[in-house]
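The complex appears here minus one protein chain, its other protein chains still in place.
What follows is subunit A.
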Amino acid sequence: MNAAELLATVPALAGAEPVTRVTIPARLDYTYSPGSAQTRFLKALTEQRLLGERCPSCTRVYIPARGVCPTCGIVTNEQIELPHIGTVTTFCIVNIAAKGLDVEVPYCYAYVLLDGAHVGLHARIGGIPHDQVHVGQRVEPVWREPAARSDQPSLAAISHFRPTGDPDADPESYRRWM
């Protein structure tokens, strides 16, 4: 039974236009406290540096640094500067826009494993046709001009990653670290 049929069963409402929607706007501004580890990471980004952290227990290198190792559950306080080159470990081509997401479709959403890191950075691949993006491809960050960045330090300092033209990485180098 749809809303109109439902109303028709109530004599006092016969012929009335059904109220099927009441839109109630809600707004949310999220104030995020990055903490010391991410503050270091975000400040390094403004200087075009990629700062990771190594877990003292499992020795895995994380970027962006979160200040803790998610598997060992302990504080990570050894900073490591990572090189501006990495490998595409997997990707997809997004053909539909998500409401509120400030990126033009289609775009290539990829996991980029920076050399020396053990988790992929989520990044857009640009500068080549999408059908030429492939797993194992070597890529480098393209930084936005400081003037083109937002006021707050963020990962938006990197516009996208582009191919370096180097030969593909050895699959063994990234097999365990998507």
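Definition applied: contacts are C-beta pairs under 8 Å (C-beta built on N, C-alpha and C of every residue); 3 or more make two chains touch, one makes a residue touch a chain; residues count from 1.
Criterion: contacts and distances are computed from a predicted model.
Novice: The chain that is not shown, which UniProt protein name from "Thiolase domain-containing protein", "Sarcosine oxidase subunit gamma", "Chemotaxis protein CheA" or "Simple sugar transport system permease protein" does it carry?
Specialist: "Thiolase domain-containing protein"
Novice: Which is it among A:80, A:93 or A:142 that touches the chain not included here?
Specialist: Once the missing chain is taken into account, the touching residue is A:93.
Novice: Just the residue numbers, please: which parts of subunit A touch the chain that's not shown?
Specialist: Touch with the absent chain occurs at residues 1-3, 5-6, 18, 20, 24, 26, 32, 34, 38, 41, 58, 60-62, 64, 66, 70-71, 89-103, 107, 109-111, 118-119, 121-124, 130, 135, 154-156, 158, 176-178.
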